[in-house]
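Report on the structure given below.
Of the protein chains in this complex, all but one are displayed in their positions.
== subunit A ==
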């Protein structure tokens, strides 16, 4: 009897243990055990979203993504035969032998995961792994690692930016990352022995990756390339510090090319000087110099305070309150028309003409031309330039502003301002993005949100264009080199004293520039070129004039714009 009782008690104790364990498993945290069971044999594959391409206006990729792999070593398996394996890998993948060897042996104690190579094209990676399998090596695996490729290297690199190891580091890549990046997906399934073969009829889920949307720019790749080459050649020839050039479609404000020199190869950003990675054209300000006279003169004409044939007596120098204003060329008392003042680029003449304006009037025109405000084309860190408000402007400052000093601009602002004259007095806001896109600051940019505002009357724009034609006149003007054979060209030179960033003063170096449009009587394109700190003597006409002519000649031919056969300007320059 006793034995039976003891037996029952023992059985009861054991059963109660089982019961407690059951409650623990099922009652306390059933979810985690279920998950553990599911994880056994489950395969999770991240599905990388493909990064959207950055396209030029014709759909040619400036940046595209291709499938790539990272090659990963498990040192626990590779350390034993590391030298042989490293030799094979360095031969196949052209990676450094010693770095590979270190990786295969493990950079840290008991490491199980080391990168051997990243961004290897899938085909090459696949072939390499096949070769390794054949040779009987173990411990090398592959993971997805998309490659960002810039097929044209340095073409528009300053605008499109570049990628770091995993994240965008500059340019459009970073500004429009949200659009380009897409959303990664994931596939989960049950697998046998981890070989990636699905067990049929078992649970499997698929969350497809959402690929990034492409970003279409207004850049014309071939034109951009040509612009960069021509500009680089001049920058080098005149041993200048830097240069920028921009080509705008007069009617739509689309920027067809925006070149920066020096530039960099977007495929190898680490090899470039850090200062060259951004877009100087939009991030740096400079004083525009005499190209600004176009804006002063056209404003005066629009306000009815001057006309192209208006006569001015221009003295050798002009004493104003704080300093004497001089011209770039020595002259006695000369008699120039307003057209002559523009053609000869006389500072004194411009100041005399601008005397009809109060500072407030002049500044309000310049603001309407877009100076002092960001163009919002979508380039990171764009400067808004400096334009002193009219109320705070002294008459001396106004005098200097009238001929383009004591105010600073970026290249897109200046091009858009000159383009206003080309476009019959209507300012079209410039754009670099075709359609629209949202920047990381939440600003919508692009051709869809481009604005048009009338700044000066059509007659004033026409009159100014006629005066600008005189600038490239071989007899009356200062920049015959800017002519394009067969076409009527209107333009304006600029040679500005340049502020050296370190000392914050005029150090004697100059920014030479040329802005203009063609055909002058029915403008289609505006080209603006600026070269900073050339170490060879020269002005806007001789240094940037030929660059302008070359780019303009190419773009007119490329877009099939025939000469208009209009009558050249017959405005008198002297009286």
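The working rule: contacts are C-beta pairs under 8 Å (C-beta built on N, C-alpha and C of every residue); 3 or more make two chains touch, one makes a residue touch a chain; residues count from 1.
Convention: contacts and distances are computed from a predicted model.
Q: Out of "Polyamine-transporting ATPase", "Tungsten-containing formylmethanofuran dehydrogenase, subunit B", "N,N'-diacetylchitobiose transport system permease protein" or "Cell division protein FtsL", what name does the UniProt record list for the absent chain?
A: Listed in its UniProt record, the absent chain's protein name reads "Cell division protein FtsL".
Q: Of the listed residues A:229, A:305, A:331 or A:454, which contacts the missing chain in the full complex?
A: Counting the whole complex, the residue in contact with the absent chain is A:229.
Q: Per the definition of touch given earlier, which of A:24, A:94 or A:123 contacts the omitted chain?
A: Result: among the candidates, A:123 touches the missing chain.
Q: For the chain that's not shown, point to the residue among A:169, A:199 or A:536 touching it.
A: Missing-chain contact among the listed residues: A:199.
Q: Which residue, A:29, A:133 or A:275, contacts the hidden chain when the whole complex is considered?
A: A:275
Q: In the whole complex, what residues of subunit A lie against the chain that is missing from view?
A: Subunit A touches the missing chain through residues 60-61, 64, 66-67, 121-123, 126, 149, 151-153, 155, 196-201, 221-222, 225-226, 229-230, 232-233, 236, 273, 275, 484-487, 549-550, 553-554, 556-557, 560, 562-563, 565.
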